[in-house]
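So that we are looking at the same thing, I have put the structure below in structure tokens.
With one protein chain held back, the other chains of the complex are shown just where they sit.
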Amino acid sequence: MNKNDFAPVPPMGWNSYDYYDTTVTEADVKRNADYMADNLKRYGWEYVIVDIEWYAAGAGSRRNEYQYIPFSKLYMDEYSRLLPDPERFPSSKDGNGFKPLADYVHGKGLKFGIHIMRGIPRNAAHAHGRVLGTDIDASDIADPSSICRWNPDMYGVRNTDAGQAYYDSIISLYADWGVDYIKCDDICNTNMYPHDPYSGRHEIEMLAEAIEKSGRPIVLSLSPGPALIEHAWHYEKYANMWRITDDLWDQWPLLKEMFWRCELWEKHVSRGCYPDCDMLPLGVMGKGFGHEWKCNLTYDEQKTMLTLWCIFGSPLMIGSELPLLDRATLKLLTNEKVLSMQTPDAKPHQINRTDLEAVWEAVNDKTGEHFMALFNLTDSERRIEVLCSEASKKSVEQDSFKDFWTGDQIEADGEVISAVVPAHGCKVFMV
Amino acid sequence: MNKNDFAPVPPMGWNSYDYYDTTVTEADVKRNADYMADNLKRYGWEYVIVDIEWYAAGAGSRRNEYQYIPFSKLYMDEYSRLLPDPERFPSSKDGNGFKPLADYVHGKGLKFGIHIMRGIPRNAAHAHGRVLGTDIDASDIADPSSICRWNPDMYGVRNTDAGQAYYDSIISLYADWGVDYIKCDDICNTNMYPHDPYSGRHEIEMLAEAIEKSGRPIVLSLSPGPALIEHAWHYEKYANMWRITDDLWDQWPLLKEMFWRCELWEKHVSRGCYPDCDMLPLGVMGKGFGHEWKCNLTYDEQKTMLTLWCIFGSPLMIGSELPLLDRATLKLLTNEKVLSMQTPDAKPHQINRTDLEAVWEAVNDKTGEHFMALFNLTDSERRIEVLCSEASKKSVEQDSFKDFWTGDQIEADGEVISAVVPAHGCKVFMV
Amino acid sequence: MNKNDFAPVPPMGWNSYDYYDTTVTEADVKRNADYMADNLKRYGWEYVIVDIEWYAAGAGSRRNEYQYIPFSKLYMDEYSRLLPDPERFPSSKDGNGFKPLADYVHGKGLKFGIHIMRGIPRNAAHAHGRVLGTDIDASDIADPSSICRWNPDMYGVRNTDAGQAYYDSIISLYADWGVDYIKCDDICNTNMYPHDPYSGRHEIEMLAEAIEKSGRPIVLSLSPGPALIEHAWHYEKYANMWRITDDLWDQWPLLKEMFWRCELWEKHVSRGCYPDCDMLPLGVMGKGFGHEWKCNLTYDEQKTMLTLWCIFGSPLMIGSELPLLDRATLKLLTNEKVLSMQTPDAKPHQINRTDLEAVWEAVNDKTGEHFMALFNLTDSERRIEVLCSEASKKSVEQDSFKDFWTGDQIEADGEVISAVVPAHGCKVFMV
Partner (left out) sequence: MNKNDFAPVPPMGWNSYDYYDTTVTEADVKRNADYMADNLKRYGWEYVIVDIEWYAAGAGSRRNEYQYIPFSKLYMDEYSRLLPDPERFPSSKDGNGFKPLADYVHGKGLKFGIHIMRGIPRNAAHAHGRVLGTDIDASDIADPSSICRWNPDMYGVRNTDAGQAYYDSIISLYADWGVDYIKCDDICNTNMYPHDPYSGRHEIEMLAEAIEKSGRPIVLSLSPGPALIEHAWHYEKYANMWRITDDLWDQWPLLKEMFWRCELWEKHVSRGCYPDCDMLPLGVMGKGFGHEWKCNLTYDEQKTMLTLWCIFGSPLMIGSELPLLDRATLKLLTNEKVLSMQTPDAKPHQINRTDLEAVWEAVNDKTGEHFMALFNLTDSERRIEVLCSEASKKSVEQDSFKDFWTGDQIEADGEVISAVVPAHGCKVFMV
């Protein structure tokens, strides 16, 4: 089993966080899975991910005080393994865990994923809970000085055989449930420790080993960002995707910043290895945060986002409530030409970047496709030119190309390609 | 009540840590108190301090793995307040706490102190323990992201009224027991947080307020060091002493380093406010650490230590087992001339310091005493000179002075005072 | 000779910088000296300081490009010593240097000071200029990797005998001219070197030694700030004053920030040793910067500034053009009661400080005077109270005190003193 085979292309799917925060329920997940099966699946969207604190009783009930209620009840089995909150996930009762929900998702021809926090529940350590396959208890496995800066649920796991046994035990359970994808948080950048932000290194290795042992091809996704470029080799060896940014929301400055993040990571996209630009904050978000809102990005900015994510080769995870997607947003998410760029076979490369503009290309050696995108980073319309000599393709024979989004013409004269691009917008085409 | 009156001179006493680590018992404390009363009290030694983890069941029993056993049982009352381990402190049973032991110490004409960790027990927070005087529980007071880097017992307390109530409740209990001195740890420098090493600032203020409310003049001592010079004003406003070094042991490099630490803090010694050079690692130490040893400092280095601590005005806490003190060490600890310098009325001042030597003076405006000490920081004997013009006293009339330790002559010629000083040794005298 | 006798009280005077930048001329200096002699001298103002680049040909002539023109002509004598620009200082011709101007200032009963940059002119090093009293040249003394971040004139001087000879040679020249005060720049904090901001340490010592050798009591003032608290002992041993802030201008946020800077340094004010809050940006400033302006502080803020500087014991240097002082500003600068606090005999102490207010006191043990100041740091009027128990004076018998600025009543009831204080303003009085 080679972990790079688990995700031969960058995963595409939906994640509960941007809309539900910690409050998502079984019904919510099913509703979104239904929508995906009906409307998105044929374009490649397939993952349905339950994000943070599905195991926490009363999650979200004290949102004015806490995002994550400290010292609250976490559902667990006799082996210190977290279980879904039965109030929110009724089918999980009687020891079923997420199996019924995973089955439902699978039944739709989709894949099922869950979020976990690095470590073992603090409650288990303080209660001296048992650990499957060992005769020592959670208190011997938990490292009391390894915590998360922003979530109070877990202690880090020590780098010992018993620690590995704990990770084996949870992955084995998730594999039994039919989990296809794990987003492990507080591990890609352990920002509690500014002088040691890769303090969970051994836990990444333990997760990878546990997945290998489980025999199930579970995609391993690491959060939060920004990932540490000096550990790129390690991410690639053990994980399938890793967040290259802190949480991304629907704000132009964050989107603009993604250009240099993609520059930084462009060499690290390959089959089974995906730097992750984070969820797409398109559509309607925020219910679990206490107020719903529609994406604050302009339509041109939304196109810029999808174009960059796709030409770069990032995973694509929709963060909003799918059934609330409007026609225009849905159109963006189902543009087959744009989505066709999002494959590790198309090697991404930034040709140029200034404060004013960015130009990217991606060349697919297998198909011969050569994609190019012109991005306007300024606040007003602007003509952007690219010399063919700067691109991998030295010259072009055609005298125009068609923008994937609008069908507009992009001019070319053999040596130079150019187009007028709207503020914060882009043109993307094949040369 | 003014906290500066609680300790009009720098406290002198004994602390259980260097010999017992976490394992000290009631009998041990009494034995040391007895010795102090019999042999040291008349020289000013009066504090008897029970150091870390008196509340922890089985403390020290897994010393090969842990100094502080994580997730172990901590004795507590119904209000989440720590109580002495009844195995080690039998008199504490039946709700007596440290009262009987404090009474015993008081009966000897001595004062009684205890060590505490900043915060509220993690166990209490996870168990949702009660808090005296509030209707909320420990989980609302504990900050799950505020921990100690090196000890797993506590969570920091939030800066709220309920947090103040918790500190009030523990100080009230300690006052009832008759505690005269509290050494609060993980608060002077919260080294878990390299970018926020004064993260317990509000807890210092809460402790001070709780002491004021208690009506008992309890000396407040803050650890660990190094204290942060940029917060000197705050230490002085709320505490009586604060550690200016990380743990000091019996090694010359650490002792030599103390010279610049004292330089840094010399302006901050005043009635009730004492920068603290840490315990004196003289005599026999280490039983609780698994192996006893005798102080590794030479006799000259030991004199240098006591001279610096006294002329600077540091508190003096003997770290070793008192009944095991040999004659020579006892002599050092009972040199009345040297000890007479240790008063905030004698203002310390470093006259000069190089890699080779240091010269200090202390002038007592009330008594007119003018102390001077010559320190040899090199590895061989050396003549050290000081120009009177550099000292507060412009010239001297006598042609010689007597060293407090040996009675040797120190030469003077009106303008210059000089003496041959042994390697790592000193001369100290009155001019 | 003891350097602490050179300035038994914090120096008060005028400095050319805030009004003239690099462009001040002999006539300008005389005009300000005349004004001082006529209007300010009797209140203690006595220093007349010529600030930066008096030696630079064409200083200020390319102000739109540079504050300090790089690679420009610097007037020098045959020994690599800078001389006044003869265009701007005509009396300096024929080798007179600043002697005639110093004589003029002395003739008014005032004192004369100059600004210098740390080091030796880069031009001298590249030209292999001679050094008085040595047979080596400037290129052997200059350290080519020691430069100033913001001024291109000098290289640092190496820590060698020849380096000392150079400093001896310039101080000897300045002493011959009759210089009473030297403000040495790029030395208190060598901010070119963020990891070694005290890289000019040896040059401070060399300056002090050169002054001692010169036999003239020249006050040594170090810039720029912020001074480094961990080197407080060293500043005090070798200098008379050192800047505790970067350049201060007439903006409330900078003034507000001075409260914590004074808190940090309050223990370091003593005879001959003055933490320096920087020049007073009152009156009219800016001509040399290309546009004149009147002080942007409100009248209450100006009172706050003078009160803090005086109760703290900072030197006072007026930065504006003296003949342009209006009546109101002049009144501030000549309030004898306020100025009477500015003596090292009155020990400053911050009693309290929050985001909302600050309370200071200063007690003069020699005279028994006890000053107190209440500062309102908020943007609206506010009643400020101080408990007598927090002050050195435990209680007060009077039932009111008079504000030094307005004569308004401050109320007292034995235990508590209180007053309504305007936004950003203060009350200051004797208790």
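Think of it as A, B and C in the order they're written, each chain with its own count starting at 1.
As a working rule, a contact is a pair of C-beta atoms (placed from the backbone, for glycine too) under 8 Å apart; a residue touches a chain by one contact, two chains touch by 3 or more.
It should be emphasised that the depicted structure is a prediction, and the values quoted were computed from it without experimental measurement.
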item	value
Chains in view touching the one left out	A, C
Residue of A:A57, A:L132, A:A162 or A:A232 in touch with the missing chain, whole complex considered	A:A232
Option from A:D103, A:D247 or A:E263 whose C-beta touches the chain left out	A:E263
Hidden-chain contact residue, picked from the options C:K30, C:H106 or C:H126	C:H126
Touch criterion as defined above, residue of C:P152, C:P226 or C:P323 at the omitted chain	C:P152
Positions on chain A contacted by the hidden chain, ascending	2, 229-230, 232-233, 263-264, 266-268, 350, 389
Footprint left on chain C by the chain that the document does not show	70-71, 122-123, 125-128, 139, 142, 144-145, 147-150, 152, 192, 194-195
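Here is the rule we use: only the chains that are shown with their structure count from here on.
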item	value
Third chains touching both chain B and chain A	none
Copy pair chain B, chain C: interface residue numbering same or different (half cut)	same
Chain separated most widely from chain B, comparing mean CA positions	A
Distance between the centres, which are taken as Cα means, of chain B and chain A, whole angstrom	52
Rounded Å distance, chain A centre to chain C centre (Cα mean)	57
Between chain B and chain C, centroid-to-centroid distance (C-alpha), Å	40
Multi-chain contact sites of chain B, meaning residues that touch two or more partners	none
